[in-house]
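Structure below; questions to follow.
A protein chain is absent from this complex, but the other protein chains hold their places.
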Amino acid sequence: MKPTVYLVLFFFVQAVLGNNTCLADGDDDKMKLRDLWATGSKETISFLGGIYEHSEWVAETLVKQQSGDADEITTVSGLAAAMKAIVDNATEKQKLDLLKAHPDLAQKVEKLSELTADSQEEQSKAGLQSMTAEELAKFTELNTQYKKKFQIPFILAVRHSTKFTVLSALEGRLSNPKEAEIVTALQQVHKIAWMRILAKLESDEPSGFLTCHVLDTANGCPAAKMRISLTRLSPPETAGLVANFMTNDDGRLEGGPALKGSNFTVGTYEWVFYTGDYFASKGTQVAGTPFLDEVPLRFGIDNPDDHYHVPLLVSPWSYSTYRGS
Amino acid sequence: MKPTVYLVLFFFVQAVLGNNTCLADGDDDKMKLRDLWATGSKETISFLGGIYEHSEWVAETLVKQQSGDADEITTVSGLAAAMKAIVDNATEKQKLDLLKAHPDLAQKVEKLSELTADSQEEQSKAGLQSMTAEELAKFTELNTQYKKKFQIPFILAVRHSTKFTVLSALEGRLSNPKEAEIVTALQQVHKIAWMRILAKLESDEPSGFLTCHVLDTANGCPAAKMRISLTRLSPPETAGLVANFMTNDDGRLEGGPALKGSNFTVGTYEWVFYTGDYFASKGTQVAGTPFLDEVPLRFGIDNPDDHYHVPLLVSPWSYSTYRGS
Amino acid sequence: MKPTVYLVLFFFVQAVLGNNTCLADGDDDKMKLRDLWATGSKETISFLGGIYEHSEWVAETLVKQQSGDADEITTVSGLAAAMKAIVDNATEKQKLDLLKAHPDLAQKVEKLSELTADSQEEQSKAGLQSMTAEELAKFTELNTQYKKKFQIPFILAVRHSTKFTVLSALEGRLSNPKEAEIVTALQQVHKIAWMRILAKLESDEPSGFLTCHVLDTANGCPAAKMRISLTRLSPPETAGLVANFMTNDDGRLEGGPALKGSNFTVGTYEWVFYTGDYFASKGTQVAGTPFLDEVPLRFGIDNPDDHYHVPLLVSPWSYSTYRGS
Partner (left out) sequence: MKPTVYLVLFFFVQAVLGNNTCLADGDDDKMKLRDLWATGSKETISFLGGIYEHSEWVAETLVKQQSGDADEITTVSGLAAAMKAIVDNATEKQKLDLLKAHPDLAQKVEKLSELTADSQEEQSKAGLQSMTAEELAKFTELNTQYKKKFQIPFILAVRHSTKFTVLSALEGRLSNPKEAEIVTALQQVHKIAWMRILAKLESDEPSGFLTCHVLDTANGCPAAKMRISLTRLSPPETAGLVANFMTNDDGRLEGGPALKGSNFTVGTYEWVFYTGDYFASKGTQVAGTPFLDEVPLRFGIDNPDDHYHVPLLVSPWSYSTYRGS
């Protein structure tokens, strides 16, 4: 849990997102897509113009498509896919220009040093401004090499990033061949676009939901009557226990999805599975201090339109999980 | 993390362990086995006499074996195995008597209600005394059924137990055939013996250690340069960050075991793997809010003589772990 | 695939099953449970009398229960559970007598040496009669120790057993404490009963079916358009390709269960997943000779009333499977 580092790249991301953008996932003022389409073409283009950095042509092409035969887009993931497809089909030059339109991370880092002491303390854990002199020197050196090798600014779209993420990503991606790094950078641009869409818009009928399933791989059966808790770790304003659950005879949650509708929000979550109690009921509790007891499983939800199935396969000595469907 | 419920079954376990027993794992006053053997036979029997509840004959048989040809036992796990073997080879009647020598959990629960308000508050989270009237009625009913069906007291040897553990174990084990429950109850007795041994003795040369390994299953290679932290969650008196690590090119910890020697103590631990940073360096970070970012992995160390290998196999969308060797 | 060793323990199992019992899983002459109940009590007891070795009292008790208030049993798994419960609730002496009523494996081994040369050749791969002199001596020694320690004959209920299984099981179980081995031996007796039930009876409306699901853990999505084949490996008389499948967009089989109704028969099966082709379509095929290409997954179906969900979680570098539900 890192509530204190949640805002780490806030200044960078805010700069990238644009000043008129609110980041809060829980924002109740997001516009429905049908309401967006109901505004005029000009207004729509203006509203979506900043999704891709300084590249209003993406929004313009989209509006042209929408005013044609295309079915009206009703979900944020549908909107993101449509705008991504426009970029994917653009010319090589247009894509390079899009990449080059992004601000240089180095300038943000400089600005961070001008923050008030209070702000600095507030986000002092692992943010860019907490870089030691040595780390800053390394960052500057890597960033310079990056721009020289690839001729584009370094783009990283992870909101919860720390200085470790930035340094790790910079160093790792520096070894890419140029054509591979262009692909990676464009993926980052699409992620920034996705975050900007999520910050401003919501699906007409959000359909995402979260389910769980627990299988006992030692006994080859669903894990019945296992207690599970679900906690929202971020965003901070809605953090806290979501609910406690008990699995049914099929190892699933009684009463359907753990999250759906307006509760199914983008953010970071944690299941805790009380596997020690469960295996004690099987008589297979295996030690005074069991190898596995409370099993935490921390995961992110990034798409409000998707089904997230996050199961646990567990024996007293092993477990695994995966993004299911 | 449940520091507040750590003492939950303390009163029960203390009653079971005996009054002259100190539970603290970090206790520096534990006796070395060679020092135990150096005391006389009478003293040794007296020292070990309470390991198996009211069954000094186990210690007596052990001392007789030790004074014969047998190699001197030098490890706590060796001692536990030798005493367990004596019980395993005892007569059916001796084993039943051993089971029946254990106190009835119901009496402990009654005593808990007489605790001072302060003590009750201190451990109010999920302990037996926090049972609601409904839970207490269920407990009493199940415990009565248990004694009637199996003719032995209900024995549960998990130190960190909560009321949920107790109720879950009681209900689950009640459906066992009698001969299977006898086996389960004896396993619990051996675990209590093990906890008592750990509370009083230590190996001459503790040899246990903890290692880690991280494999990137998306790319089929060791996960190099991944940050990992290790925190001790319990016992509370030594809880806290143990160290931060960085994996080497083979995905292992630089500098050898994460814990060894006097740092390798029985208790609950948690790795946190910074997989988000790692995959960002690969350019495969897959979302604004990644599905996996910080991966916590909570596990117990129960045997100070063992090698615990606790690895992580991870892709951006799945992970698994297991007790390795 | 071991078609040739399929009959390995036939003589032993046949002796244990009784001479009037047909082993073939595909036998069309099995009786429906409703037809069994329609016969008189005497006939039912006679029919079920040999399910538990020389212990007609189990069948008698069952018939008494069935003629009372109990709902009529309609499935073979329901019948097995009811008969098992009768044994579970029997006295200690009845259970020991049941165990002792089983033939000694050693006598079977002797008889095997008297087989005609033809028969011996037929099952010469790894059967008991193929034991070398050294293996036979070891077997005899272990079997003698077993009977001396536990006072019951060694019982093993695995139909496809080889001499390796028998030697491995004998040696492993010899180290059990007596009360634990009694539990294990009773479990084997229940399995023999289960095999005998399956050989003679079938559920009124068999409801079992087989499903599959393939998840791509490298990309965090269902593996769409993956080819899969399903082959029945045993029993030999119905062995052969069952069907070829292609996963749909959710990574599941088009057209529902791979097996259901009369096709869902007890036996050994093998999925082959063409993961190499699938990952080639993702552009993530990772080598001239890929680490994973055709992934075989061999599993047994033992309960004609159950849902078997046998999925694959796969990246180009790892996979896992489990008995799901």
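For reference, chains read A, B and C in written order, and residue numbers begin at 1 within each chain.
Here, a residue touches a chain if its C-beta (ideal position, glycine included) is under 8 Å from a C-beta of that chain, and two chains touch if they have at least 3 such contacts.
None of the values given here were measured: they were computed from a predicted structure.
The chain not displayed here makes contact, within the full complex, with A, B, C. Within the complete assembly, C:165 is the residue of C:94, C:165 or C:238 that touches the hidden chain.
When the omitted chain is restored, the residue from C:109, C:128, C:156 or C:242 that touches it is C:156. Looking at chain C, the residues touching the absent chain are 2, 156-162, 164-165, 168-169, 171-173, 176, 180-181, 184, 187, 191-192, 194-195, 198, 225, 227, 266-268, 274, 276-278, 280-283, 285, 287-296, 298-303, 313, 317-323. Listed here are the chain B residues that touch the chain not shown: 215, 217, 220-222, 250-251, 313, 320, 322-325.
Seen from chain A, the chain kept out of the figure touches residues 88-89, 92, 95, 177-180, 182-183, 186, 217-220, 286, 291, 313, 315-318, 320.
The rule is short, and it goes like this: only the chains that are shown with their structure count from here on.
A rotation of 180 degrees, rounded to a multiple of 5, brings the CA atoms of chain A into register with those of chain C. Taken over every residue number at the interface, the positions common to chain B and chain C amount to over half, indicating a same-residue contact.
Across the structure, the highest number of inter-chain C-beta contacts is found for A-B. Averaged Cα coordinates give chain B a centre that lies 35 Å from the centre of chain C. Along chain B, residues 180, 291, 313, 317-318, 320 each make contact with two or more other chains.
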